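Shown here: the complex without one of its protein chains, the others still in place.
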Amino acid sequence: MKSSKSYKERFDKRGWEECRPMTAKVGIIPEADGSAMFQVGNTKALAAVYGPRDLHPKFMQNPKTGILRVNYNMMPFSGHGERVRPGGSRRSKELGLVIENSLMPVLNLKEYPNSVVDVFIELPQTDAGTRCAGIVAASMALAHAGLEMTDMVAAVAVGKVGGQLVVDLTYDEEAYDGEGGATDLPVAVLPNSGKVTLLQMDGGVSREDLKEAVEMAKRASMQIYDLQKKALKESFTEVQK
Amino acid sequence: MQSELKIKEKEIAVPGEVLATGLEFIPGAGVYRDNEFVRAGRMGLVSIEGKVIKLTQLNGQYIPKMNDKIIARVIDVLMTGWRFSFDSPYSAVLQLKDASSDFIGRGADLTQYYNIGDYVFCKITNITSQKLIDITMRGPGLRKLQGGRIVEVNAFKIPRIIGKDGSMVGMIKQATGANIVVGQNGSVWIDGSPDMELIAIDAIRMIEAQAHLSGLTDRIKAFLKEKTGKDVHPVAAPESEERDERSDSDGGERRDDRGERRDFRPRRDFNSGREQRFRGRR
Partner (left out) sequence: MNKEHLLSYLEKGIRYDGRKLNEYRDIKIEYDVSKSAEGSAQVSFGSTIMIAGVKMAVQKPYEDMPDAGTLMVNAELLPLSSPEFETGPPGIYAVELARVVDRGIRESHAIDTHKLCIEAGESVWSVSIDVCSINAHGGLIDASSLAALAALKDARMPAYKDKVVDYGNKTDQSVPMEKEPIAVTVFKIDKYLIVDPIPEEEKFADARLTITVTKDNVICSLQKGGAVALTVDEIDSMVALAIEKAPELRSKL
């Protein structure tokens, strides 16, 4: 017998599987080798790729392949409440690592031994789903930088709010304190193979819920992929200046 | 699965995108096979030659290639040579023996030849698997670049900036009277009067922005006429250093203005042991 759900309607009236309005733009940072912006609802992520470039310190160099290094950072004024002290945190370090692992499966850096591809993700404005937005922007920036990639990477946070599975949670949904609480599941998907490259969870779900949630993430990822494709193609057919 | 092309020539493909289905089509550069799908292995411009689908890279770091002529800058003076940087994760080394037609003895002051900060137009002679790169300064057109200024462009637009047999950059040189040296690594050296240099740079930026569009040559002609008052024509510049010598795209065959076949054959100059490329009539 299914327990009744306490979350009857989304705060912003969206459908359960509906993502917030999204925009994407490629090539926003001319200094970088590749760059992109991705905004979903009020969460905005900027990504810049520098590389392959020289890697220091030398002990980090890998003679067999280039390495990927992701730096994730929230701007001090991007938080929901008080100012966020700059300088990163344990959270931002962890996010840098999981984002790196979400992007590595599609990259081939063997042609660039001893070098590094640096990805910088900065968020000027946040409303949950930040690591996912960062991944979406970063994968566009990597493609823009001309790197060998077997697929794009799309990402979205799905979750269970008040017993209801939903796609693309807002900050208020993450903080839902009604019956059933909130579970947050950021998922990154390779759109052309359906494989998962980021999977994290905070909360409590059953095995069936998990499977369903990941399928919902895959479906939402296809929409995001369409946007990424469009942004990348437009950046080259647009005549600059 | 039915063999079918899913994309057209000159379209932009995105990583993972299906370019063709079935087993008939063959993945070329930047493209890979995923069971019955032929997919894009990077972002690039589609180019189809028979059954081979390949993607031309549009953006990104310059990839050093053998025999490329590049513009590089001295970053270190070594015991037996110099180290150069050219906006790449890898540096290049110039050995004494390749530095000059003069004999440079041991113990000579190497800074007299090339000093830190100097820019040169040189040629890549060797690249190892670990990306150790050797360059030479010995060869036609290779030299230190004094004065002038350097602009950085997208390395993948360089062939368009050079044009067929140097004709595009030739037009810019004709109109502005500036000396222009184009490095395959995306560095372009320009030396002329300030206002002419600015016009040359604007023309180069136009080519960079519109490289994929047709009718570009005419637009550049019109732009140069408007800015300099000069009528220019795309003319092949046979012995110029800007000639795009890389023959991978057309198998070494070129057609001249009369449509006759000419091909490049390496011919040894037995006197100096240097290899030179000549046009020979078949």
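Letters are used for the chains, namely A and B, taken in the order the chains are written, and counting of residues starts over at 1 for each.
As a working rule, contacts are C-beta pairs under 8 Å (C-beta built on N, C-alpha and C of every residue); 3 or more make two chains touch, one makes a residue touch a chain.
Keep in mind the model is a prediction, meaning the values are calculated, not measured.
Colleague: Where does chain A touch the missing chain, residue by residue?
Modeller: 28-32, 42, 44, 46-48, 50, 53, 71, 73, 75-83, 86-87, 118, 120-122, 124-127
Colleague: With the missing chain put back, which residues of chain B would touch it? List them for me.
Modeller: Residues of chain B in touch with the missing chain: 119, 145, 147-150, 189, 194-195, 198.
Operating definition for what follows: only the chains that are shown with their structure count from here on.
Colleague: From the mean C-alpha coordinate of chain A to that of chain B, what's the distance rounded to whole Å?
Modeller: Chain A and chain B have C-alpha centres separated by 36 Å.
Colleague: Spell out the part of chain B that touches chain A in their complex, as residue ranges.
Modeller: Residues 12, 14-18, 30, 32, 34, 39, 41-44, 57-61, 63, 89-90, 129-131, 156, 205, 209-210, 212-213.
Colleague: Could you pull out which chain A residues touch chain B in their complex?
Modeller: Going through chain A, the ones touching chain B are 33-34, 51-55, 63, 66, 106, 111-116, 143-152, 190-193, 228-229, 232-233, 236-237, 239-241.
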